[in-house]
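For this depiction, one protein chain was excluded, whereas all remaining protein chains were kept in their positions.
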Amino acid sequence: MTAPEIESNGLSRSQLTRSTAIWPLFALGALLLLNAFALPSFFELEFLDGNLYGSLVDVLNRSSIGVVLAVGMTLVIATGGVDLSVGSVLAITGTVAATLMAKTELGVTTAVLISIAVAMLAGALNGLLVTSLKIEPVIATLVLMVSGRGIAKYIAGEQVISVPRDEAFAAFDWIGNGHLFGLPVPTLLALSLALVTFFVVRKTSIGLLIESVGGNAAASRATGINDRMVKLFVYVFAAFCAGVAGLIDTAYINASDPVNAGVFTELDAIFAVLVGGTALTGGRFSLTGSIVGAILLQTLLTTMYAYGVASDVAPVPKAGVILIVCLLQSTKVRTWFRKRARGQQGNPATAFSSPADSSSEEAS
Amino acid sequence: MAPLLSIRSLEKRFPGVIALAGVDFELQRGEVHALMGENGAGKSTLIKVLTGVHARDGGIVELDGVSIKASSPRHAESLGISTVYQEVNLVPQLSVAENISLGRQPRRWGLISWRRLAQKADTALKQLGLSLDVRRPLSSYSIAIQQLVAIARAIDIDAKMLILDEPTSSLDQQEVELLFSVMNRLRDQGMGIVFVTHFLDQVYEISDRITVLRSGVNVGTAATGNMDRLGLIQRMLGAKWSADTVEGQTRPEKSLDDKLIVLQTRQLGRRGSIEPFDLQIREGEVIGLAGLLGSGRTELVRLLFGLNSASTGTLEVDGQPVSRWSPRKAIDAGFAFCPEDRKREGLVEQLTVRENILLAMQAARSVGSPVPLRRQLEISRTYVDQLNIKTPGVHTRTATLSGGNQQKVLLARWLATKPRLLILDEPTRGIDIGTKAEIEALICELSAAGLAVVLISSELEDLVRCCDRVVVLRDRHVVGEVTGDELNQRCMMEMLAHHDGT
Partner (left out) sequence: MNQRWSKLVSTASTASVLLLLWIVAGLAFDNFWSPFVVADLFSENAFLGISAIGMTLVILSGGIDLSVGSVIGFTTIFVATLITDHSVSPWLAWLTALLIGTGFGAMMGFLIHVFELPAFLVTLAGLFFARGMAFFVKPESVQIRSETYEWLSSCAVPTGGGAELELTTLILLSVFAIALVTLNLTRFGRNIFAIGGSQSSAQLMGLPVGRTKVLVYAISGFCSALAGITMTLYMDSGNPINATALELDAIAIVVIGGTLLSGGVGGVTGTMLGFLIYGTIYQITYFASLSSSLATIAIGALLLTFIMLQRLIVAPAEAE
């Protein structure tokens, strides 16, 4: 998505199709179109007390946690890593916030800040395991995935912690259930987090550094990029996003449930990122794609519920989509398709490739 | 007697390059046949075709008089062609005994008999004159022993011929002797051995015949006694003697004595990769590094750029010794490095031409102050024009560019940082003549403007053309320096071929 926005001499067709956000957008469009015919009520919107309601708004509202997590996960995956701990970090953050408000005299702001700080600490742990101990990301973040929920349960004393209904309650409740400019606050939060990230990533060089490290870590190091710092940053950032998601989640139900909060959300986030066109191998990433991916996922679920599919069965089609996306990204499948295409016409890509391709094989 | 292996007019083409252009090769029973050649000569391709990694495009391969066409390493093995690579292709975690018979473990009542497995391994190793504790994991032994175990496994599958692909690269002298004793033993048993190496001493010590490949053609096969070092190197590097008489004098005399010393090393070295050396580089100077593959030339420049850490000596930049040298610090000191392997340590292929060019510059700045987009476009377009990079645009992914243009992108990346010292490791390998000339012209131009350049090239004539001074390396040692009138191919080649004790 960088290419189109800076391309001053017009877009070529190949750049458009390569723009990764196209496919999930296409899928989202198709799904909405289907709903337009089958479920007309899906598009009904109404104003109540100046606030917008309806299925569409509901989808956006419910996908806000997914969007926030997907934004963080995108950067991690772009460095060639993955963060399996975001669901647990989400639960920890929510529990810390709820516990602080229920059991101490701290105000909402302090509670929120402390819980976010705790989340970032967890992210730093992940990052250090990956960068300093060079432990594979899947394994490094597995640790927190396993124990994080236990930590959350322990903090909460094995129970659901309700946010106390004191004077601060309204302020916290607003995070999860409030409206601003007629739209739900979680949606606006997710949107602004996405926008700020987008801006920071593209207006500073951090985006380029992430793509460079994910694309070729050895070359990045030889170019003077501090790849460890870049990786540490993305894990802390992903945990920060998980923290924000945890706050939204807790404020939404005005309680923190350490057992059920954020279960499987790491998988949803990975799902959104992959569907959004960022490859697990790292490198080029598309925040827009991931965001669309997260919304697509929620739309898929809402549509299924509308058709009377039980929410618990919903993982089945989710699994199907993950597999399809995986297969489409698989080099094996791609090579196979390319071979078939080459069979019909000469492939310009190979004609363009260099003698160096083969001479580098000579390097011993 | 009919040869064990006979290859006639073998051809292999890759997109855009002919790797083997009709190679003939013969291997006798009971012979160690050295296969020599520099990078890109085609020896790896030849071996890969033989072992079924690549399919051939033409020619005949006969083993024991029967025409064969290996479709996979597994298939080659079953035909009787076994290969032992530099990186041992065994399972380090498993025991020596198990590695020898993995997949063919002796069984009793359907279950593996560990006792017989150990016996079998013992026997196989005894044949090579080795006695090891076969129950210990492979990884507890040195690479040399691991290679011998790989040979034991190969022989255990009734190999007719053995290919040893640079087996000695990471071995010390004693280990090499051990390997050679095993090779001698196998030769006496009638095995045909193809020995790929870049150590000349070893070739003369062990081999019966030598074949030299250059640019995908056999440029000479001879009994080892009939090919002297000079002749061998000459064939490998493809030097043209006739040009020698005129070159050297044509060079304009550059006065460098008053120029600042950018970099100085004092007994800098790294154990196992390059022996301690002294080197001084002045502004505006072009220093060449001549040496065969594996001579330590790449290892030397990696130390200069901080990609590897030194185990001895000091490095001084502008007269100040540096500590904890790293690429980051080297870049900050104005160094730049185009590596030999562009794909591995150079380009980020997914990124665009613009992004790749800007990468080093960007990395040197703080994250919060990126180069403004307009400026980025300006810089990248300038270099695309200046270096004549053939690309559809600066937004093209570098993966789609040709090797020569990728190399130029890499050069542009470093030139954009306005370096004081540019290190180029084989910058012209695998790229076309025109681009090569452009890059050489650029080197001259930049050095005239005060840039210090360290240039590695396998092509001695390139070094003669471009350099003010050439440092010669052999077997991980800096063995000498040529300058002035001595700076010609003959001199360098004699230094490369020089052999202590003969």
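Letters are used for the chains, namely A and B, taken in the order the chains are written, and counting of residues starts over at 1 for each.
Everything that follows uses one rule, which is that contacts are C-beta pairs under 8 Å (C-beta built on N, C-alpha and C of every residue); 3 or more make two chains touch, one makes a residue touch a chain.
All figures in this text were calculated on a predicted structure; none of them were measured in a lab.
Shown as candidates are A:G54, A:G107, A:P164 or A:P315; the residue that touches the absent chain is A:P315. Note on the undisplayed chain: of the listed residues A:L90, A:M145 or A:V163, the one touching it is A:M145. Within the set A:T104, A:S192 or A:T331, the residue that contacts the chain not displayed is A:T331. Looking at chain B, the residues touching the absent chain are 73-74, 77-78, 89-94, 98, 102-103, 105, 107, 110-112, 136-137, 139-140, 153.
Where chain A meets the omitted chain, the residues involved are 82, 129, 133-136, 138-140, 142-154, 157-158, 258, 263-264, 267, 270, 274, 280, 310, 312-320, 322-323, 326-327, 330-333.
Going forward, only the chains that are shown with their structure count from here on.
With centres taken as mean Cα positions, chain B sits 43 Å from chain A.
Contact residues on chain B toward chain A in their complex (touch as defined above): 14-17, 19, 39-45, 48, 86, 165-166, 196, 293, 305, 307, 327-328, 330-332, 337, 339-352, 355, 358-360, 362-365, 367-371, 373, 377, 393, 395, 400-407, 413, 429-432.
On chain A, the positions that touch chain B within their shared complex are 3, 6-9, 15, 203-206, 208-209, 211-212, 215-216, 218-226, 283-284, 349-364.
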